[in-house]
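The complex appears here minus one protein chain, its other protein chains still in place.
Should a chain be cited, it is by its letter among A and B, assigned in written order, with residues numbered from 1 in that chain.
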Amino acid sequence: MMKWLKELCALHGASGNEHPVKAFIRSKLADRSDAVYEDGIGNLVLLRKGAGKSAKRLMLLAHMDEVGLMVTNIEEDGRLAVMPVGGVDPRVLLGKPVVIGEGEIPGFIGYQAIHLQKNTLTVPPEWKDIRVEAGFTKKEQAAEKIPIGTYIHFHTEYEEFENRIVAKALDDRGGCSILMDLFEDLPAVDYDIYFGFVVQEEVGLRGSGAAAKLVCPDVALVFETTTAGDNPELSPARWSTHLDQGVALSYLQGGYALDSRIFELLVDTASRNRIPYQCKGRTVGGTDATRLAKTMYGIPSGGLNIPGRYIHAPVSMISKSDYQSAVDLARRVIAEGKIVQIMEGSL
Amino acid sequence: MAFCLEKLLEELSMVDGPPGREGPVRKVLDSYVRPYADDVYEDTSGNLIAQKKGKGEKKILVSTHMDEVGMIVSKVLPEGFLRVEGIGIDPKICPSQKVRIHTKQGVKRGVIGMLAPHLQTEETRKLAANFDTLFVDVSMHPDLPFRVGDFVTLDSKPMRLGKTYCGKALDNRASCAASVIALMQLQKRDHFPDLFFVFSSREEVGAFGACTASKSIQPDLGIAIDVTHGNESVPNTSKIELGKGPALAFGPVIQPALFKAFQAVAEKNGIAVQTEAVPGRSGTDADMIQLEGIPSMVISIPQRYMHNPIEMIHLKDIEETGRLLACFLSEWEG
Partner (left out) sequence: MKEIIQKLTEISAPSGRERVVHNAILEELDGYIDGFRFDPVGNLIVWKNGSATDRKKILLDAHADEIGLVITRIDDKGFLRVDPVGGLDPVRLLGARVCWGNRIGIIDVEQETIADYRKNIKELNYDLIYADIGCNSREEALQHVHVGQFGTYCAPFVDLGERMVAKSMDDRIGCAIIVQVFKEIGESVNDLYGVFAVQEEVGLVGSQVAGFDIHPDIAIALDVTGCSDTPKGFKRMDLALGKGPAIKVKDRASISDEKVVDLLVQTADDHHIPYQMEVLIFGGTDAYGYQITGSGIKAGTLSIVTRYVHSPNEMVDYSDVLHAVQLLKCACNKNL
């Protein structure tokens, strides 16, 4: 389990720059795939054919991109002005180390010393206050090495504890890792399974529709690392999910009520097999399931989520047992095969 | 007849084509592109498409939206006024603005008024206009030939100021002009792919035209030309200036290889370009083109005072954008 999670999290692949993640996954799985699909915007879909009796197609999906920053301007003093790629709260950036560009030039986000903050002690930072320090003293110096549009990624060491993983980009390398683990140990079934590693979820669910078009699935399961919210500052009534309570299943999200047949199947399968699960307590926020439902002829989709603390920040956290539950549930659902027969049942 | 960019811009600026009602713009553009294209047609989405056949089996789509921001009548007041809903317009530019209302009985003129200073109070002076308080005075048409649903466009005359051209709807007619320039230059140049110049509809309300054109044409790559903010000081954005050439966008919506290809073409042909970092949606037709899985590019013409009754563009930027486009399309070999 989690065979590749550490390496996946270490890769630098913000939305639009997923190629290192794609290359990595491809290098590990492509030659054991029955077909490899790629398109012009960076998606990767791998096929594992079933024993052939069924023409049905299940698509498992996770997004390769993480949130990050982009250089928008170089200031006169050589520091870099940046804007977020995906949803980043500027308040999580102060004093954090980053890597800049393909060359992984080290840098950090410096913030004015507290001693010097007269009127701004209680003023939260805005993007105009965020500057990346890379050691350049003049604009020309920096411009030589760092073109406008350079991607900047968080720099966080992956750490593993007894039941915790602390890393960057768990959203959604966690999902990618689940797909890769399933690939390694896939139940034998008679229908086709497509492993979709998609781009640009964080900037508007931009890759999954195109990826689905490559393979035209009948049904999809989307694997995400989702918000937990379970910390002392938020009352339990307002948590979305709670670490260690199992894989989180969603019934409603931004823009889509997840297919009721799939939701019921997931709950039923988890219950019967005594796999710990929880239902998401908040219904805001979208995933690629919303995109798939509106693509082509309409692809009914369900969601399996790993609860994650502090996502969209340099340091995020998941529970290993929750991860395991997600893999276990997915494996059972695949093995039992009812997922590709939902169309025959009633909504 | 020798081509005159200013004349084309004047025609394109003066013609009225709010989102969904671009008919008059289609007419003007058709007259300019027909001599240079193999086929010109209107599709079910209201796009005007000029097709130019190439040698090979590849296709490139170039999208420039032809709709402009405007307003629409939401209520007719018997006293001789209209209430309106904005379509992309900042209500603050409306006071003291002349407008044209497009009715079944033809174009009628109107005036958006604001209370004279003499009758304003401390409080009212602090208020910014909004559509709930604005009204169009049409009392000069006592029979009130107006209806809810009549479209309203800004009434301003374009002008040449030094090296710039200023007028309404240069967002995005300036880019349409660049497409026309490219088409004309391609008369004398070979190109490998089939070219589809899409003058798209309803970009301002959600890029409807580009969305459906990409689905029906299924090109190998898509290029959107739109305007971007130039000579405006917005913190944390790339500094784009009028007169310094087309801006090449870079970011998730743009395919990196395409960006590099355009940079190379610009360098090779001595076209000065600027770079604009776009970390998310581009706000152009490319957003919808890329959703189809089509590798996309965004080229922007720097513009000041976007969505104002009088927008400003540098003439050379339009010419160079057209030239860059023609060079790329004729040099691209798939």
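Everything below uses one rule, namely that a contact is a pair of C-beta atoms (placed from the backbone, for glycine too) under 8 Å apart; a residue touches a chain by one contact, two chains touch by 3 or more.
Bear in mind that the values here come from a model prediction, so they are computed numbers and not experimental data.
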Exercise. Write out, one label after another, the shown chains that touch the chain missing from the document.
Key: A, B
Quiz item: Touching the left-out chain: which of B:208, B:262 or B:305?
Solution: B:208
Practice problem: With the full complex in mind, choose from B:107, B:148, B:234 or B:264 the residue touching the hidden chain. | Solution: B:148
Exercise. For chain A, enumerate the residues touching the unshown chain of the complex.
Key: 218-219, 237-238, 251-252, 254-260, 263, 267, 279-283, 290, 293-300, 343, 346-347
Quiz item: Of the residues in chain B, which ones touch the absent chain?
Solution: 19-21, 23, 43-46, 72-76, 83-85, 87, 131-132, 147-149, 202, 205-206, 208-209, 211-213, 215-216
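As a convention for this text, only the chains that are shown with their structure count from here on.
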Quiz prompt | chain B residues within the chain A interface of the complex | solution = 220-221, 235-239, 250-256, 259, 275-277, 279-281, 287, 290-296
Quiz item: If you look only at chain A, which of its residues touch chain B in the complex?
Solution: 15-17, 39-41, 43, 69-73, 81-86, 127-128, 130, 147-149, 199-200, 203-204, 206, 209-211, 213-214
